[in-house]
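Apart from one protein chain that is not included, each protein chain of the complex appears where it belongs.
Let's look at subunit A:
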Amino acid sequence: MRAFDYHQAADGTQAIEQAVRCQQAEYLGGGTNLVDLMRETVERPRTLIDVTRLSRDITDTDGGGLIIGAAATNAALAGDARVRRRYPLLARAILSGASAQIRNMATVGGNLLQRTRCAYFYDTATRCNKREPGAGCDALEGFHRYHAIFGTSSSCIATHPSDMAVALVALDARVHLRGPAGDRQLAITELHREPGERPDLETELQPEELIVAVEVPPLAMAVHSQYRKVRDRASYAFALVSVASMVELDGDIIADTRLALGGVGTKPWRAWQAEAALRGQPATAATLAAAVDAELAAARPLPGNTFKVELARRLMIAELSQRLSDARNGGDA
């Protein structure tokens, strides 16, 4: 790690002023990912601007949603009674990630912006287009068991590692941004980019733009939402495949549903195709199979992660079946 300057910002506006003033500045949340990357010399900022003094409040919106300050810790969010009641999948997603120590440090804003754990991204002795655009990708023909099957390109197959983001994508959350040009909002499904030719550009954030809050809209069926994560050990491992799911039944018809996947996408993966194939259809095994197939049609696996297609298929069907069964039984999971 090389020497760097450190500033603590009192609020978002001050953080942006500092970032504009300093060269090669990066915002520092809990540091659970950025500091690791600095130790590996993957990230080499000259200046860190600590944004953990931004709001960490979790407040109700008029309609029954929540606004979460960007500096709220993952642990605080997962432990919030309103989150547990209204959006259980969000609490479960957070608790399935990292370790208690890391969740105590990690912030909501930082979690969304964490970077891939691709081994070749982390190791500066190897080639990585995300680390060094145009260098090449050693993961394509290397170890890519953890890599994406959706949203990949010939430049990059790295997975977005966040569990929390998968839940937020399923919930249609919005991110509140502040930048030198002012405030704006973005659907969280629009926050992350697919790699294309520029895997180094991971989000739609403009230079010095900062996430100041995340807004989760009210969603009745989320009360019975779930998040299931499958991985190589029982804890402290990234997802091979994870599924965030919820359904709303109208008689035997699937009135509405949300489905998102982790561990398989270059960004937190909203299963738009499957959702479209489910909405308004009878709640049958055939409907589920067709919907899951529709989503998986876009999968582009490699030899080391071909199993994820079958795993994702099984997990989506198992989870949707369980949600439907729960809904029929009065919604008690």
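Simple rule for what comes next: a residue touches a chain if its C-beta (ideal position, glycine included) is under 8 Å from a C-beta of that chain, and two chains touch if they have at least 3 such contacts; residues count from 1.
Please note the rule applied: contacts and distances are computed from a predicted model.
Student: Match the chain absent from this complex view to the correct UniProt protein name in "4-hydroxybenzoyl-CoA reductase subunit gamma", "Xanthine dehydrogenase family protein molybdopterin-binding subunit", "Carbohydrate ABC transporter permease" or "Ferrous iron transport protein A".
Tutor: Answer from the UniProt record of the missing subunit chain: "Xanthine dehydrogenase family protein molybdopterin-binding subunit".
Student: Just one of A:135, A:230, A:255 or A:289 touches the chain that is missing; which is it?
Tutor: A:230
Student: With respect to the chain omitted from the figure, which of A:123, A:172, A:200 or A:326 is a touching residue?
Tutor: From the options A:123, A:172, A:200 or A:326, the contact with the absent chain belongs to A:123.
Student: Mind pulling the subunit A residues that touch the left-out chain?
Tutor: These residues touch the chain not displayed: 1-3, 41, 117, 119-120, 123, 125-126, 138, 141-143, 145, 230, 232-237, 240, 307, 310-311, 314-315, 318.
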